[in-house]
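See structure below.
In this view, the complex is presented without one of its protein chains, the others remaining in place.
Think of it as A, B and C in the order they're written, each chain with its own count starting at 1.
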Amino acid sequence: MRELGTNKENTWCTGCGNFGILNAVKKAINSLVAEGVPLADIVMTSGIGCHGKIFDYLALSGIYGLHGRAIATAEGIKLANPKLTVISFGGDGDSLGEGLEHTLFAAKRNIDLTLILHNNGNYGLTTGQFSPLSTLGYKGLSTPFGSIENPFRPIPLLIEAGATFAARGFSAKPDHLASLIHQAALHKGFSFIEVMQPCVSYNNNYTELNNTVKMLDIVPANLNQAIDLAGDSDNVYLGVFVRKQLPVYNESLLGSFIPVKERFTLAQRRKMLGS
Amino acid sequence: MRELGTNKENTWCTGCGNFGILNAVKKAINSLVAEGVPLADIVMTSGIGCHGKIFDYLALSGIYGLHGRAIATAEGIKLANPKLTVISFGGDGDSLGEGLEHTLFAAKRNIDLTLILHNNGNYGLTTGQFSPLSTLGYKGLSTPFGSIENPFRPIPLLIEAGATFAARGFSAKPDHLASLIHQAALHKGFSFIEVMQPCVSYNNNYTELNNTVKMLDIVPANLNQAIDLAGDSDNVYLGVFVRKQLPVYNESLLGSFIPVKERFTLAQRRKMLGS
Amino acid sequence: MLQTNSLLPQMNKPKTILIGGKAGEGVKKAAQVIAALLCQNGYHVFQQDDYQSLIKGGHNFSGVSFAEEPVHTGYQKADLIVSLDKRSLQTHINDCNSGAIHCFNSDDCLQTMDQDSSVTLLGYPLNAMMKEVYSKPSNVSMAALAICFAWLGYSEELLCDTIAKEFKRDVEDNIRYAKEVFKLCHPDFLSTNLSIPQNSIPLLPGARLLSGNQAIAQGAWLAGLDFYYAYPMTPASSILHYLALKQQTYKTFAIHAESELAAANMAIGSVFAGARTAIGSSGGGFALMQEAFSLAGMAEAPLLCIVSSRPGPATGVSTYTAQEDLMFALYQGHGEFGRIVASPDSAARALTLTAELLSLAWEFQSPVILLTDKHLSESSADVAVSQVVESCSLPDEPNLTESTDTYNRYEFTDNGVSPLRFPGSDFGDDSLMIKWNSHEHHPSGLRTDSSESIKAMKDKRNLKSRGLQEATKNYQRIAVYGDSGPVVYAYGSTVLELREAAKHCSYKFRIVALIYLLPLAIDDLQDYIRDEAIVVEHSSTGTLATYLQQNLTLKIKKSILHYDGRPFDPIELALLIEEAIDA
Partner (left out) sequence: MLQTNSLLPQMNKPKTILIGGKAGEGVKKAAQVIAALLCQNGYHVFQQDDYQSLIKGGHNFSGVSFAEEPVHTGYQKADLIVSLDKRSLQTHINDCNSGAIHCFNSDDCLQTMDQDSSVTLLGYPLNAMMKEVYSKPSNVSMAALAICFAWLGYSEELLCDTIAKEFKRDVEDNIRYAKEVFKLCHPDFLSTNLSIPQNSIPLLPGARLLSGNQAIAQGAWLAGLDFYYAYPMTPASSILHYLALKQQTYKTFAIHAESELAAANMAIGSVFAGARTAIGSSGGGFALMQEAFSLAGMAEAPLLCIVSSRPGPATGVSTYTAQEDLMFALYQGHGEFGRIVASPDSAARALTLTAELLSLAWEFQSPVILLTDKHLSESSADVAVSQVVESCSLPDEPNLTESTDTYNRYEFTDNGVSPLRFPGSDFGDDSLMIKWNSHEHHPSGLRTDSSESIKAMKDKRNLKSRGLQEATKNYQRIAVYGDSGPVVYAYGSTVLELREAAKHCSYKFRIVALIYLLPLAIDDLQDYIRDEAIVVEHSSTGTLATYLQQNLTLKIKKSILHYDGRPFDPIELALLIEEAIDA
C-alpha cells in the first residue's frame, strides 16, 4: 500500500467529505498499481475549488488547472499520450457551471477519462454560494433570499450527453467509492462518478444522506430505468447506473499511434516538407 | 399581415431551409400581434452563423450578439424588462457548441424565453465544418476523414436540463413551424424548438427528412416517452414533446416588478444612501 | 507605561489592534465589529484582513488601526494582539509595538517564547472557559471581542449589547462567555487605566465603516445601477454579495450567472433593454469577459466593468493583493474602440468614482473599467457617506422617450454619440426598430461589409471616444497629497499606503495619485513631471512606471516594487521612500 500523500498541509475543514474522497482515490490507485498499472502512468487534473485541493494532497503527476477547465485539460493529456490513465477532479460549480460545456463534450466524445465530481451542493471555496446542484431555496451569499433555480440532475444529464459509465458514490463510504473509482479508471470510455460530498461548513447534509442513501444491487437493465433511479429525489442510490462499450474518441482519432512517443525528427520533417 | 422584412439583401443560398424559418417566424409574429401582443414588445437575439442572418431580415428590435451567447443576451433582456416577449435564434454550433452552457442554464432556470435552434447539422457560415449535431462520419473541412463523435440529441438534452416546452419543426413545413413558434412564445417558461433546417450547400438532407418526418399527434404522456420519441433515429417526429408549467425564473426573481420602468430617481438614491 | 501602553491614538500615530486565529473562528467579524464601534465613536479607522484560500483552519489575522486623524492603511505592528491559537502567537510574536499587550490562548500554547521585554504577554485559558459556557457550537471570537473591549475601556454593558446586535445565533452563551473573558481582563485594564474618553471626540457626522467593494456597490447604485451580473471570484465577490443582500431595499438585482461569459453577455442584454448594469470579477474572470467587452464597444453598450486584482497569472494567489493587471485593463478587447480606465485611491473615492464611471458610460454609450485591487476592495475604512454622496455631482439621467422620425441606432451625429432608445411598448410604438449589432453596421444597425460603411462607422466611434476621453476632464483625474518635496506616483490602494507612510517619513513628498489611468491626465500632470520621480506599485515588472514613461517625458529615479501579495506596512514604505530620496 503506497502512501500517495505529499508534504502539503491539508486545509480542508475537519469533517469535510473531501477526506473520504482522498482516501478512496488512494485506495483505488493502489488497486490499479497492484494490478500492474504503473503509477507513473496515472495522472490527474483538477479544477479550482475545495475539491481541487486534492491536487496538493495526492502524489500524482498532473495539472492543477483553471476553474471549470480541468476536463478539457485532461482531454489534451489523453490525446497526446493515450497510454496514460487520466483522472479529473471537479466541483459542482467547476464541472457543471463554469465548465459544463467541456464536461458534456467529454461525455459526448466518449473519451477515455474518469471525471470525479465532488458534489457538495455549493461553491465551498468561495464561501458557500449556490451551485448548479444546490437545491431550490438554498441560501448562500449570492442568493440570500434562497436560490430560485432547480438543480441539474448530474447523472441523467451526463448519460444523455454520452457517458458510457456513470456511477454515484458517497464520501462517507470510501471503500465503495474506491471500488467505483477503480472500475471507472478501468472502464474504456468516459466515466462519470458523482460523489455525494457533505460540506460541513456550508451544506452539511451528512444526516440527510445517511438517511437516504441506498445501494444499487445491479446495473439497471435499461437507460430509462437508470435515469429514473439516478434522478430519484427520495432515495440517493449509490452504485453503477450505466456501463456500456462504445468506440472511444482517442482510439478513433489515433488508432494505436502514440503522439508523444512516435514523433518525426527535425531532419525527417525538413525532408518531408522540402520534397 | 405585416411584412416584417428589412431592406437588407438576403444572402442565404437559394433553397436554404432558413427561408422557411423566416417565413414561419413572420407568420407566428403576425398571429401574436393579431392576438394583441404589441409588435414593439417582441424582441429578438441571434447568434453568429447563417441562422444569425435572420436578424438582418426581420424588422424586430434586438441584438445580433456574439457567437454562442445569444441566449445569455436574451436572458439579460428579459430580466430587465419582463414585459418583452424574447425570441432567440441559435445555430447548432452556436447554441450547442460554443454556447451550450448558456442554453442549458436558460432551460434550467426556466426563464420565459423561446429558443429556436436552426439544426442544419453543420457550421454553415464557416463553410460546413462538423457541428455538435453532425452525424458520426460527417466529412467537413475540420473532419476530412469523417467526424468521430456522436451527435447530441437536442430535445432530450434540453428536457433533461429543464425546458418546460420542447418541440420540433421542419423548415419545409412553415405553417406547422409557425404554430410551434406561436405556442412557444405564449408558453410561460423556457421554450425550445429544434428546427430541422436543410443546408443545401453542406448538408442537403431534404429528401432524407421528407422521407422520415412524422407528425406527433399529441404531446407524449410522460417524459420517458417524450424522450424516446424525440430521440428516435428512424423517425423524425415533429410536434410538441413537452409542455408543462413550472415557476419561471424572471417571476421568481422580480415578482411583478419591472426594473426598467420602476427605477428610483437620482434624488431618491442620494437620499437613501445618505441616510 | 501609561503612555506607551495606551491605546489612545496620539497625533499621527494610529493604534493598531490585531486579532489572529483560524479561519472559521470569526476573526474578521470581530475586527469589523470593533472597527465599526470605533468609527461610531468618532475615530478614523482602517480595517484589513489577511486570510488564505480555505474555510476552516490555517491562519487568518485581521487588523484595526485607528486614530483621531484619518488612517489610510493598516499597520503590521500592533499595540494590542489577541492570538486565539498557537500559530497566531508564534506568527505575531514580533509584530508588537513597544509597550504592546499580546493576549493569547493559554490552553493552546504555553508561553515559552522569546519576547520583547517591553511587551506584556497575557495568557487566558480561553478553551477551558469556552467549554464551561457553551453547550454546542462555541465561538472563540467572543473572547477577542471581550479582550479588545476591555483594553479599549468599553463597558461590559456595551459588550453585551454589541454581541446581541451583531451575532444573531447563540446570543446567551456568547454573552456569558464574553463576560467571563471580560472579567479576566478587567484588572489588567484597570491597572493601566486606558479607557477611551467616550464622546470626547466629536462624532464624524455620517461616518460609516465601508469596505472598498461596498463603496463601489453604493457608487454604482447611486448612479442608477439596476443589474449586477457576476460569477464569484475573490476579491470581487463581495460586490455580488452586498448587492444581492440589498435586492429588496435597493431594487437592484445581483445575478450569480453560470460563468463570467454568461454574466457579461446577460449584462449587455439588460443594457439594451434600458437597465444600468455592471459586471465585476478579478483578472481571470475578466479575461473570460473580453469578447463581450469588445461587443460593448461595437454595440455601443454602456457597461461598467469592475476588475479587482489579485496576484496572477492564472489562478495566482486568490486572497492576496496585486496591481499586475494595469496593461491588461488598458488594452482589453480585440478590435479598436474607446474606453476609459480609472482606479479609486480610497473607499470614499471608490463611491464617487464608480458613480462617475457609470454616468460616463451612459453619456457616451461606452464600456468603462474600474480597476482596483484586493487591498482596497476588501479593507474597510470610515466613510462619511452622506457628505461623499452629496459631493458627487452626476448628470441627470436623460429622458429617452422622445420620438424621432425613423430611428437609427447608430445615427451619425456631431459628437459620434447616437440617440439611445429602449425596446418595448412602454418606450416606443411599433415602428421603433432598435437594432444592436456585433458586426460592423449601417446607422440602422443592420450589418455591412462595405468599404465606406466600415470606415464611416469606425470614424464615428473614434469621434465618440475622443469625446469620452475629453469628458473625463469634468472629473478629478489626479489627486495630489502633500505640498512639497519629491513626486511619488501611484494608483489604487498604493496611494493609501503612501498617504499613511507620509506620516512617518523624515522627508516631505508629494503623492500624485492617478485616478484616471486612461486617458492619462497629461495636462494636469505637467506640473509634476519636471523633477525626477519615484513610482510605487504592487507589480514585479513596474508596469505603472513603464506606462508613465511611455506617455510622459519623465525621469524615474526609483521604481519601488512590492509583489508578495501583501500590502505595504506604512513604516516600511516610509523607509523605502527615504532610501529612494537619499539615493
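Some points to look at:
As a convention for this text, a residue touches a chain if its C-beta (ideal position, glycine included) is under 8 Å from a C-beta of that chain, and two chains touch if they have at least 3 such contacts.
Note that the structure is predicted; figures quoted are calculated from it, not measured.
Across the whole complex, the hidden chain's contacts among the shown chains comprise A, B, C. The chain that is not drawn here is touched, among residues A:A80, A:A172 or A:V219, by A:A80.
Among the residues C:E25, C:E258 or C:D325, only C:D325 touches the chain that is left out of the figure.
Residue-level contact of chain B with the missing chain is found at 11-14, 48, 50, 64, 66-68, 97-98, 100, 123-127, 129-130, 132, 141-145, 201-202. Although one chain is not shown, part of chain A still touches it, namely residues 6-8, 38-41, 43, 45, 48, 53, 55-56, 59-66, 69, 72-81, 83-84, 101-102, 105, 253-254, 257, 259-266, 269-270, 272-275. What chain C contributes to its contact with the hidden chain is residues 52-53, 261, 282-284, 286-288, 290-291, 294-295, 297-299, 309, 311-320, 322, 324-325, 327-328, 330-337, 438-440, 449, 451-452, 454-455, 458-459, 462, 539-541, 543, 550-551, 563-566.
The rule is short, and it goes like this: only the chains that are shown with their structure count from here on.
Separating the centre of chain A from that of chain C, both taken as means of CA atoms, is a distance of 37 Å. If you average the Cα atoms of chain B and of chain C, the two centres end up 41 Å apart. Remark: chain A and chain B have CA centroids separated by 31 Å (rounded to whole angstrom).
The residues of chain A that reach two or more other chains are 100, 132, listed in rising order. Listed for chain C are residues 258-259, each touching two or more other chains.
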